[in-house]
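Every protein chain but one is kept in place in this view of the complex.
Presenting chain A:
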Amino acid sequence: MTIFIIQILNSLFYAAVLFLIAAGLSLIYGVMRIVNLAHGSLYALGAYVSAWVVGGAVGHAMSGALGLAGALLLLPIGAVVIAAVGALIEPTLLRPLYRRPEEYHLLITFGLLMILEDAMKLLFGGTPLSAGSIMDSMGSIPIGRLLYPTYNLVVVAIGLIAALGLWWFIYRTRFGVILRATSQDRRMAAALGLNVGRVYVQAFAIGCFMAGLGGAVVVPAQAAVLGMGVEALVLAFVVVVIGGLGSLEGALVGALIVSLVRTAGIQFFPEIELAVLYLIATAVLLIRPTGLFGRA
């Protein structure tokens, strides 16, 4: 029973991180119709930046509650940096390509993926970078006979807050109305006199912020390593294929399904864990090609 609860908590932790990444990917696709292959690398870069900032500021020996609060405040810097990177990428690299066919979007974002991966290798080297001191100093809570890291529960809470916040942002704010309108009909939005270019920068930056936030929250629990971005990208794609690209609800449900299957897979069928995920994605594609929550 204890093991079961811990497995559920673990899968919720993965779901929270995956949701952050996939929601950003989905938001960008929903508004701009661009599949951002560099999204996973932006997540990884967010993880590296956060780990580097926290490591540089407090080191590995943290002193008391003040040190912990400070470290937690520094942690989201990775997300902010990635949002800024996104605000730079959109007008310079993506904007000239909107009128071109999709292959160009894939090529440019794939190129960006390679550049980012090498840039991380250059900047941070092959050594894993962690902000584990945060996780350590937050301690653990007892679950049955075992101890469970408190920080993991914080991440689940952050994922939940992010989901609610994003939903509120998209469905309840004025900007959300503009965002949804632009995503439905760009020409018409421009005909009403809306500044579509500005909406695109904002949407892309928010999507990148979500990826960076995913990296920032994961790095106290798991060190940033080379290749984590590509792995995350693949899983995020499985999430949006299941949930439906461009749908917020889809990203949430997809993230829950993928992490549950993954956690169960690691426990019960580790040899074919990823294969099962792809099978599920394939089944969804065959039965409901737009995903569970996607629209044609």
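Please note the rule applied: a contact is a pair of C-beta atoms (placed from the backbone, for glycine too) under 8 Å apart; a residue touches a chain by one contact, two chains touch by 3 or more; residues count from 1.
Throughout what follows, contacts and distances are computed from a predicted model.
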Q | Omitted chain, identified by the protein name its UniProt record gives, among "Putative tricarboxylic transport membrane protein", "Succinate dehydrogenase / fumarate reductase iron-sulfur subunit", "ABC transporter ATP-binding protein" or "Ion-translocating oxidoreductase complex subunit C" | A | "ABC transporter ATP-binding protein"
Q: Using the definition of touch stated at the top, determine which of A:T2, A:T150, A:T173 or A:Q267 touches the missing chain.
A: A:T173
Q) Of the residues listed, A:T150, A:N195, A:Q267 or A:T282, which one is in contact with the missing chain? A) A:N195
(Q) In the complete complex, the non-displayed chain touches which residues of chain A? (A) 169, 172-178, 180-181, 184-185, 188, 190-195, 198-199, 202
